[in-house]
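The other protein chains are all here in position, but one chain of the complex has been omitted.
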Amino acid sequence: MPERSIRNIVSQKEICPGHYQMVIDAPEIAAEAEMGQFLHLKWAAETNSDPLLRRPISFNEIDREHGQLIIVYRVIGRGTKLLSTLEAGDKIDLMGPLGTGFSIPEEKNNFLVVGGGMGIAPLLDLVENLLVADKEVTVLLGAEKKEQLLNLEQYQELNVNLKTATMDGSSGYQGFVTDLLADLTAIEYVYTCGPEVMMATVQEWAQENEIAGQASLEERMGCGTGACLSCVCKIKVETESGWEYQKTCTTGPIFALNEVIFDE
Amino acid sequence: MPERSIRNIVSQKEICPGHYQMVIDAPEIAAEAEMGQFLHLKWAAETNSDPLLRRPISFNEIDREHGQLIIVYRVIGRGTKLLSTLEAGDKIDLMGPLGTGFSIPEEKNNFLVVGGGMGIAPLLDLVENLLVADKEVTVLLGAEKKEQLLNLEQYQELNVNLKTATMDGSSGYQGFVTDLLADLTAIEYVYTCGPEVMMATVQEWAQENEIAGQASLEERMGCGTGACLSCVCKIKVETESGWEYQKTCTTGPIFALNEVIFDE
Amino acid sequence: MSNVNLKVDLNGLQLANPVTTASGTFGFGEEYKDYVDLNKLGAVMVKGTTLNPKQGNATPRIAETSSGMLNAIGLQNPGVDYFLKNILPETKQYDFKTIVNISGNTVEDYAKLASKLDESGVAALEINISCPNVKKGGLAFGTQPAMAAGVVEAVRQETDLPLITKLSPNVADITAIAEAVEDAGTDVISLINTLLGMKIDIQQQEPVLANKMGGLSGPAIKPVAVRMVYQVAQAVDVPLIGMGGISNAEDAVEFLLAGADAISIGTANFVNPEVSMEILAGIEDYLVENGYDSVEEIVGKAIK
Partner (left out) sequence: MSNVNLKVDLNGLQLANPVTTASGTFGFGEEYKDYVDLNKLGAVMVKGTTLNPKQGNATPRIAETSSGMLNAIGLQNPGVDYFLKNILPETKQYDFKTIVNISGNTVEDYAKLASKLDESGVAALEINISCPNVKKGGLAFGTQPAMAAGVVEAVRQETDLPLITKLSPNVADITAIAEAVEDAGTDVISLINTLLGMKIDIQQQEPVLANKMGGLSGPAIKPVAVRMVYQVAQAVDVPLIGMGGISNAEDAVEFLLAGADAISIGTANFVNPEVSMEILAGIEDYLVENGYDSVEEIVGKAIK
């Protein structure tokens, strides 16, 4: 069951320019959390109301052994900027674990994981779990430049078929990570997290190849509890219109890849 | 000329429960500032707008030698609470020196200084200046309890006739500091800073004894520049109504004691 | 627990305490069961309900502003029939009073909603008159006294349930609307709904919200809400439920002092899901510390 609590920050460090890794002490949540779920965060100062809302951030790793939650995030605006000023020993106000997690279909063996930009971070835990479940794993990671390939060293240490793509060519293939899909064979299942256009391309490829999978979505969130209906995304259903709005915070953020409607 | 700048905090310490002393590095301002003037302060974080306004705080001491400004303040609400969380090395956003300072009439010799509560803090520099000018000085300080007699040790080290009054009797006379006025003789000039009722009593006593003086007033401030007209106080003038609103931030905060109209 | 009497009587609608949660911000209550002891809430105003299911607006539906947020959810809801069949039975397991916030595009919509909900066992109806009147060119019902009264009268004819009319703040004279809905037979007035606002993304050079405009809520609007409660409390005799930016017990007490008989918590639930319980405890503390025996005693105390 999700909870709201105020926790201690164990460490915070800038892992590449503008990107931070924060480790939070929260054994109860670590014990319960699943890969793919997220936290809804707020700096703990009670004295001001600006910025007002919480910020959703996915688990990067759930360290059950040490009872710690690891998140990785990029500084975008005021909220993440404030988060980045916190230090070891400071408090953080969190709600979690929230949302649905990734699930691993037992009957499949050959898995593909495609991450782009910040979308790389929430996939690390998934990949580790796939390996624990003894699956074959291909990982495609894409970013603007090499230093933004988050967790690259950790991915490199794992027993996976790893390929990278960068727009400036500083690591791996130069161009879109989705260009690397063409070369793949034998994939039975795919997971993806990243920019919408990337996930839409992965979806198209998966449909063409009749491969099922899961996608992790992002939407602006108010409550994180399913109450406010701000975070909805379009999901295919068998109604007249063919789709309905579902909540990213509770029904998601993980959805069946073929059911997501990526607009634009 | 007043300026706005972002300065370094040299030190901050809690001098008694809920009361803080902050030392700010600002040589240009220290060189120019006069006793009785004030700073208009804001924590330097640029990312949020709540709390919104600056907070006016008087100089406690102006340390020209080290180029430092010393302020002493009590935590009242959200603004002073935030100020109290700042540490040596942090930045502070200030406007100053603002307002009029105390002036010392050369022809007088026997001075009285009456401070109550937080009003004790802005008087320390004045007393030191009176002594430098070779004046006889009587100081009456009042507070709830001994620990709230700010700067007491510093006052005790000075060559003044010092009397204290506390409501709980923990230092000096038990009761209102203004009760001590009755025993005074030969005073030629009086300065006062503190709660309105206290200053009103000092004013009454001064009028009865035909003694001139100066009072330091407090009003809620917006701009600190004389533009917004939020900080006005009632000052006697020779118009039909007998008074007009004058700005505490520019015409004050130091006013001729007999000209102030203390309402209520 | 103290001996303070927290009970509130809103013209016959009895609440265990003055703390309620605002429509659209607390789902149907259950969404907060992990954070709040729902049985301790005075009432839950459920999400705005319409005759037919509504998909709502495209996303982005919310945007953060200074000490506030904009929303343009577009009344996404499963419709009144689904509510009665699938949701109401669930909410009945809790002690809180379920108050249904109803929304329509015509007077007839409101009347039909009222008749459907009449014998359902809900505690009261909250009439949201901030909706655009499609027959009158989209002007919100809540901006014209006569139109607002028309809605209340139509609903009154269909039900004996306690009626709460929720006022829009986007008007020049809130007391005129309040008086009109009082005359039309509302039992209670709740206020305020959101202020109409907008935010523009300067990189995209277009409004942040897909719907362009949205409703501003949160601490930013509290001064406007307190002012309106204070004005309306002096203009009408029916009890008031005050809301708009309430984030802690001090804010709640401010509304009670301004003349609200009960309060409702909206946006603050998003910021701190446990806030309703903290506010309930804080109101009690305030009463105890200041020597009061009941909430009632402080209602309207700031009106001189």
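Note that the chains take the letters A, B and C in the order they are written out, and that residue 1 is the start of every chain.
Heads up, the rule we're going with is that contacts are C-beta pairs under 8 Å (C-beta built on N, C-alpha and C of every residue); 3 or more make two chains touch, one makes a residue touch a chain.
The structure displayed is predicted, hence computed values, not measured ones.
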item	value
Contacting the left-out chain in the complete assembly, out of C:Val226, C:Met277 or C:Val295	C:Val226
Options C:Leu6, C:Leu70, C:Leu88 or C:Leu280, residue touching the unrepresented chain	C:Leu70
Interface with the undisplayed chain - residues on subunit C	65-68, 70, 139-140, 143-144, 170-173, 195-200, 202, 205-207, 212-213, 216, 218-224, 226-227, 230, 245, 250, 253-254, 257-258, 286, 298, 301-302, 304
Missing-partner contacts on subunit A, residue numbers	49-50
Those residues of subunit B which, in the complete complex, touch the missing chain	1-4, 42, 49-54, 93, 95, 219-233, 241, 244-245, 250, 263
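Everything below uses one rule, namely that only the chains that are shown with their structure count from here on.
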item	value
Innermost chain by mean C-alpha position	C
Inter-chain centre distance, subunit B versus subunit C - centres from mean C-alpha coordinates, in Å	47
Length of the line joining the C-alpha centres of subunit A and subunit C, rounded to whole Å	36
Shared interface positions of subunit C, touching two or more other chains	66-67, 219
Shared interface positions of subunit B, touching two or more other chains	49-50
